[in-house]
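Of the protein chains in this complex, one is absent; all others appear in place.
Let's look at chain A:
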Amino acid sequence: MVKDQNTVCFRTMHLKEKVRHTLDSYLSVGGYGQWKRVLNERPDPATLIEELKLSALRGRGGAGFPTGLKWSFMPRSAPGQKYIVCNSDEGEPGTCKDRDILRWNPHQLIEGMAIAGYCIGATVGYNYIRGEFYEPIARFDEALGEAYAAGLLGRDLLGSGVDFDLYTHLGAGAYICGEETALLESIEGKKGQPRFKPPFPAQAGLYGQPTTINNTESLASVPVILEKGGQWFLDQGRPNNGGPKLFSVTGHVNAPNNFEVPLGTPFWELLEMAGGVKDGKALKAVIPGGSSVPVVPGNIMMNTDMDYDSIAKAGSMLGSGAVIVIAEGTCMVRVLANLAHFYAHESCGQCTPCREGTGWLSRVLHRILHGHGRPSDLDLLDNVAGRIGGRTICALGDAAAMPVQSFLQHYRHEFEHLIEHGRPMEQAA
């Protein structure tokens, strides 16, 4: 069994559920120690960023971009307002980790955002939380109130001359707002449609000002990295894959849950922690990083470790750490039709290849699933998917295309069977 569990974002999980999220609980595990140190000692932000670079913390929202490097892009000493924005618009199907950070350890996110603000020269932060998260929003707002009352947020903190104000911004049901520039548009009171890049947010972000956007888990990892050191964090994982990471193991497992385990943990161990495949069935396939990444056959996953580089070698991506387990006996056409429906629904409509293409993918898969498929449909799917990928402003188009291509690559026979016989090879779901 994996030893080092719940060492970073879930470090309050051992506390009583009723009080786990409070300021007192967070202080009891050493919380706000790093923020107070920063306020008292006023270290050079560059040294803090170096520590983060050493830790090899990579963005936990899905892209895996090194967090320290991202922060170093900010023109922190340039005049003018700068912003730190947290992306808590968790909506990647299969991902349910940020919700638990907000519910069970909101103060660590606040501390991470405050330190981030200090490092990049931002005195204002926004946490963008999806609107459906009523309970997590209430928890986070409650924590904000406690932090302000304790003098940890606001003006001239602890007499240091450092200011930091933090606000919650609520979404209202749009997956695309998890894309960082769509999220900025949304804070500006507009439709969440991604922006062209460049300029990148570090040059012109929120309200046209330099802005850094990080995922909830990335920001909540920062206080522990500074407390225990970048080297400690790096040693928790593997080279270039620092630290533990939250994995949401869901789908056909006996005990679905979030697990914070070191990067590089073998998949089979994670599967074991989640109670194994449901009802003792065999493992058919795994979508290892949220619905947007290519599917991997079960036998390959059983020999793959859970870190960015190992999963890339297996032909997929670690993404958000949402591990979707699919048991033998599941119709893969049905699974893909569900994914395609999602992307068609969530395309923001800005780029033609994505707006039209996701609709085509969804409709063609729907007709195959319902026994009206044509022999030419598989080439059509391949063709449409190929024409979306790489031809859109944001990655939603790629996210819609990649599952289609990988499902056809590994499970083409199931699609052919359904087209030929009008019924699925695998009846049970």
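Keep in mind that, in the parts below, a contact is a pair of C-beta atoms (placed from the backbone, for glycine too) under 8 Å apart; a residue touches a chain by one contact, two chains touch by 3 or more; residues count from 1.
Going forward, contacts and distances are computed from a predicted model.
*Asks:* One chain of this complex is not shown here; going by its UniProt record, which of these names is it: "Sulfur oxidation c-type cytochrome SoxX", "Imidazole glycerol phosphate synthase subunit HisF", "Polar amino acid transport system permease protein" or "NADH-quinone oxidoreductase subunit E"?
*Replies:* Of the names offered in "Sulfur oxidation c-type cytochrome SoxX", "Imidazole glycerol phosphate synthase subunit HisF", "Polar amino acid transport system permease protein" or "NADH-quinone oxidoreductase subunit E", the absent chain's UniProt record gives "NADH-quinone oxidoreductase subunit E".
*Asks:* Among A:Gly31, A:Gly62 or A:Gly91, choose the residue that contacts the chain missing from this document, as touch is defined above.
*Replies:* A:Gly91
*Asks:* Give the residue, chosen from A:Gly171, A:Pro262 or A:Gly319, that touches the chain omitted from the document.
*Replies:* A:Gly171
*Asks:* Where the complex has a chain not shown, which of A:Gly161, A:Pro199 or A:Gly390 is the residue touching it?
*Replies:* Residue touching the absent chain, from the options given: A:Pro199.
*Asks:* Counting contacts across the full complex, list the positions on chain A that touch the omitted chain.
*Replies:* With respect to the unshown chain, the touching residues of chain A are 81, 90-96, 98-99, 126, 130-135, 167, 169-175, 186-192, 195, 199, 203-204, 207-208, 248-252, 256-258, 287, 291, 322, 324, 326, 330, 334-335, 338-339, 342, 345-346, 348, 429.
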